[in-house]
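A quick write-up on the structure given underneath.
Up next, chain A:
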Amino acid sequence: MIFSYYPGCTLKTKAKDLDRYARLSAEALGIELRELAEWQCCGGAFSMAKDEIATKLSSVRALADARETGLVTLCSACHNVIKQTNHAMATDADFAMKANNYMKLETPYNGETQVLHYLEMLRDVVGFDKLAAAVKNPLTGKKIAAYYGCLLLRPGKVLAMDNPENPKIMEDFIRAIGATPVLYPYRNECCGGYVTMEDKNLAAKKSGTVMQSAVEAEADMMITACPLCLYNLTKNAPEPRLPVYYFTELLAEALGVKEA
Partner candidate 1 sequence: MQRIGVFVCWCGSNIAGTVDVKAVSEALSHEPGVVYSINYQYMCSEAGQNLVKDAIRDYNLTGVVICSCSPRMHENTFRKAAASAGLNPYMVEIANIREQCSWIHKDMPTATEKAIILGRAAIAKVHLNAPLMAGESPVIKRALVIGGGIAGIQTALDIADAGFEVDIVEKEPTIGGKMTQLDKTFPTLDCAACILTPKMVDCAQHEKINIFSFSEVEKVKGFVGNFHVTIKKKARFVDETKCTGCGECTAKCPVKGVPNEFNLGMDNRRAIYIPFAQAVPKVATIDPNYCNMLKNGKCGLCAKVCGAGAIDYKQQDQFVEREYGAIVVATGFNPIKLDQFDEFGYSQSKDVITSLEFERLTNAAGPTSGTLLRPSDGKHPHTIVFVQCVGSRDTSGCGKTYCSRICCMYTAKHAMLTREKYPDTDVYVFYIDVRSPGKNYDEFYRRAVEQYGVHYIKGMVGKVAPRADGKLMVQASDLIAGEQLHIEADLVVLATAIEPDKTARPLATMLTASMDTNDFFTEAHAKLRPVESPTAGIFLSGACQGPKDIPDTVSQAGAAAAKVIGLLAKDKLTTNPCVAESNELMCNGCSSCEKVCPYGAITYLDKEFRMPDRTTMVRRVASVNPAVCQGCGACTVACPSGAMDLKGFSNSQIMAEVDAICQMK
Partner candidate 2 sequence: MPNEVKAFKPKIVAFCCNWCSYAGADLAGTNRLNYPADVKIIRVPCSCRVNPMFILRAFQRGADGVILCGCHPGDCHYTTGNYYARRRMTLLFSMLDYLGIEKERTRVEWVSAAEGAKFAATMNDFVETVTRLGENKRLEDLRCKE
C-alpha cells in the first residue's frame, strides 16, 4: 500500500521522533508513506470562520496533491485542520468555489481525497490484529494511558474517527502492541493547547487535571499523537508526572525497528 504522507512543521523540528518512528514502523508493516513533494504548514488551527479562505489553502493544496493515493497525517493538529478543510471542501459549496478559484487547479478539488490519521491507517488498513501479529517485542505488563486530547477526535461528526466521548482506537492500539490500556476520564479533555504561550497557569491547570487523572488510574506512562500535548504534559503539568511518549515510539519499539 502506498499513501501520501503529510508530516507537518513540528515533526520536522521538535517532534522528529514522532515522525521518524512512524516512518520506520510503516515500512516494517509494508506501507509506503510518500512525503508530499511540496507541503506547507497547515497553520496549526482550523479557522472556524466562513470567510477565512487563504488560511485553509495550504491544506487544500496538500489534499489535492494526494488525490491519487489518499493522505496519511500524524500530528493531531495537522490531522484536525486537514480533515476539517476536506470536509468543508466537500460540503460547503461556497468555500469550495472560492478555494478552487484561488488555486486554479487543472481539475477542481471537491474533497475527494481520503484522509487517514496514522492510527486510522493502523486500524483500517493494517488492522490491529495484523499489527499484533507483527509485534516482535510486546510491551507486556506496561500500563499505558492513552491521551487523545481535543483535536484528534473533535468535532466528532467531521473527523468521524472514533466516538469522541468514549474512544477506543488508542486503547486497541495499546493492546495490539502487547501492553495494557488504562482508562481515565480526562483522556479527551484539552491540555491547554496553544494558550500555553501566554498563560502558563491555564496550561498547568488543564494538563495537570489530565496528568493527575492518569496517575490516579495507576498508569506507568502516557502516549499521545500531538507534540503540543506532549509539551504541556511534560513541561507544565505539576508533579507527580508520568513519562509521556509519542505512540509511534512505542510502536517502533514493539515492532523491533526502534534502533534501526
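These made the cut because all candidates are chains of the complex that A comes from, given by their letters.
Here is the rule we go by: a contact is a pair of C-beta atoms (placed from the backbone, for glycine too) under 8 Å apart; a residue touches a chain by one contact, two chains touch by 3 or more; residues count from 1.
Since the structure is predicted, the reported quantities are computational estimates derived from the model, not experimental observations.
Here chain A touches, in this complex, candidate 1 (chosen among 1 or 2). Chain A meets candidate 1 in the complex at residues 157, 163, 165-166, 183-186, 189, 213, 216-218.
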